Structure formats: C-alpha cells, structure tokens
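Below you will find the structure I want to go over with you.
Of the protein chains in this complex, one is absent; all others appear in place.
Every chain is named by a letter (A and B) in the order it is written, and numbering of its residues begins at 1.
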Amino acid sequence: MMVVAVVALARSRNLFAVVVLAGAYSFLMATVLVALDAVDVAMTEAAVGAGISTVLFLGALYLCRSEEAKPAHRPLIPFALAVSTGALLVYGSLGLPDFSDPQAPIHTHVAPRYLNDGPQETGVPNVVTAVLASYRGFDTFGETTVVFTAGVGVIVLLRRRRKDKNKES
Amino acid sequence: MNRQLVLRVIAKLMIPFILIFALYVQFHGDFGPGGGFQAGVALAAGVIFYALIFGLARTRRAVPDSLLDGMIAGGVLLYGGVGVAGMLLGGNFLDYFVLDADTVIGQHRGIFWVEAGVGITVSSVMLRIFYLFADRANLTESERDHPEGER
Partner (left out) sequence: MSALASHFSYAVTIFLLVAGLFIIIARGNLIKKMVGLSIFQTSVFLLYIVPGKLVGGTAPIVAPGFQVYSNPLPHVLILTAIVVGVATLALGLALAVRVHEAYGTIEEDEILERDAAS
C-alpha cells in the first residue's frame, strides 16, 4: 500500500493531491513503525508527518502555484541513475544481517547495557526516554539546537518586512 | 471557515483533550511512550487545529508571537541550564548524577527538565513556523486569483 501511494505520488502532477498522498503515506509509515515496536517513533511520525508537515505543505502550496509544470524531457537519465543506485544498494544489502537476527551487531553492542542497566540507573522504565535524555543527552541537545536554528531561519526568511523594500513579486 | 457549526463544536470538544494528551505525553514519557519531542508536536498540532478552525487572529491573541519567541530560546536555555547546573554541582556538562544526593532521583530530575526544555522548544518552533506561513498567506491573499481552502 505504501508502494502504491509512493508511485501515485511520483506520477501525480497536482501538488495538492501529492500533499494529501504524502499525509496518507505518513500514516502508513506510522503503522509500520508500530508493527516494528517503535511506538515512540510512530507517535512522532503520526503527529509530525501526517499533521504538521501536511499543514506546512498546504501553507506553502497556498503561497505558490499548486500545479506542477509538465517536464520538458522524459526523465530517462534520473530514472537510470535512481535504478542503478537501487541496484547498488540491493547488492550492498545482501551483506547485511537477516531480519530479526538476535546476533546482529546492533543487538550485541550497547543495547543490552541500556536495557539491563538503564532502568536501575535512571529510574525510568521507558528506555527510549532514558537513552534520549540521559545517555545521549549531548546528542539531543544538538538536535534541539538544530530545531531552534531552523525555527530562527524560518523566522528570518518569512518575517513580514517587505513594505520598505521592493514590492513587486 | 468559522461559520461551520459542526467543525466548531467538534473542535471545541476535542482541542482540550488534545492539549491534555500532549501534557500527559510530556510528563508521563518516563513510563509510557512519549517525551518532549512527541509532546511538543502534539501540543503544536492542537493549537494549529484551533487556528485552522477559529482563525489565526484569535489564536494569536491566545498564544502571542512574543511568548513563542521567548519559548523557542527558553527551551534551549533550559536544556543548557540543566547541563550547566550539573557542572556547577561538580559534575560534567549534562551530568545528572549530581543533581540530587540519590543518583537515581538526580537522573530522573535531569531527564524531566531536559524533556521539558525539548518540549518547549519543539512546540513553540512548530507553532511559530505555522504562524509565519499562515501570516504570509494572509499578506498575499489580495494578490491571489484562485484562493484554495486551507483544509
């Protein structure tokens, strides 16, 4: 179903439909994430992908034109490039561990320590929260700063101060 | 948009629950799924919902821009302040063990405040971005020839 949504998305030229499809796609992605036990992530994806980014896209569409121009040439080169990248990635993925392999490096490195000692050390049963705020506090600080910076960037870009300068557009 | 009775009634019913849910996600994030990031976006989504139904002007009166600007910086400062507090109490930057005599309580306290900082910044940034986009839309409305419904 996600594949169908993405294909329809790539083909559709009406940007309004594209945005709505992207919202549906986000909900599907959130469902998949729940199936993969990532409840925290799914919650964020549902709120962000289907809620806020859809609203932002609609806002931007409202400000711009909502029909995409017909491409002047057949997208053969991009298609070839994308397919060859995909082939390369398929070749690379053959070397990756099987799905749900308990011996994969990802499950043997630091995760057991987080899962075993995290609740005792921090008193927080949700390991995701514990790792996010405590073990990887620096990381999260950086992410918060990025969000802050992006917010400031948007404020600078879209602030209402065009009356004194050129008023064409 | 603000003449549609059904929308208004449903929104009035639901928005308090969305906001309460966001706060629940924020403060219950230690035990269930949730945390600052999720709560921030849920809170912002709730207020954006309000703005879509009742109009931007009313929302801006409830949640003014200056408050949001303060919150954007305040969240990051709160996060950094927790780190500096750890330093002042003799630990490293963002070291929560020293925040209380009992290290577990110290960790818990650190996580709580850090998550609060994250939630404040994320929600206010999202909301401020929405305001800016919506504001632009109002600004150029007169020049538009085919205005589309904003959902």
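Here is the rule we use: a residue touches a chain if its C-beta (ideal position, glycine included) is under 8 Å from a C-beta of that chain, and two chains touch if they have at least 3 such contacts.
All of these numbers come straight from a predicted model, not from anything done at the bench.
Q: Residues on chain A that touch the omitted chain in the whole complex?
A: Given the touch definition above, chain A has residues 2-3, 6-7, 9-10, 15, 18-19, 22, 25-26, 29, 32-33, 36-41, 44-45, 48-49, 52-53, 56-57, 59-61, 63-65, 68-69, 71-72, 75, 78-79, 81-83, 85-86, 89-90, 93-94, 96-100, 102, 104, 106-107, 110-111, 114-115, 118-119, 125-128, 131-132, 136, 139-140, 143, 146-147, 150-151, 153-154, 157-158, 169 touching the missing chain.
Q: Across the whole complex, list the residues on chain B that are touched by the chain not included here.
A: Within chain B, the residues that touch the unshown chain are 31-33, 35, 37-38, 40-41, 122, 125-126, 129, 132-133, 136.
Just so it is clear, only the chains that are shown with their structure count from here on.
Q: So how far apart, in whole Å, are chain A and chain B when each is placed at the average of its C-alpha atoms?
A: Once rounded, the distance between the two centres reads 19 Å.
Q: If we count contacts the way the header does, which residues on chain A are in touch with chain B in the complex?
A: Residues 16, 39-40, 43-44, 47-48, 51-52, 55-56, 58-63, 66, 120-126, 128-130, 132-134, 137-138, 140-141, 144-145, 147-148, 150-152, 154-155, 158-160.
Q: Spell out the part of chain B that touches chain A in their complex, as residue ranges.
A: Interface residues on chain B, with respect to chain A: 25, 29-38, 41-42, 44-45, 48, 52, 69, 72-73, 75-76, 79-80, 83, 93-94, 96, 103-105, 107-108, 110-111, 114-115, 117-118, 121-122, 124-126, 128-130, 132-137, 139-140, 144, 147-148, 150-151.
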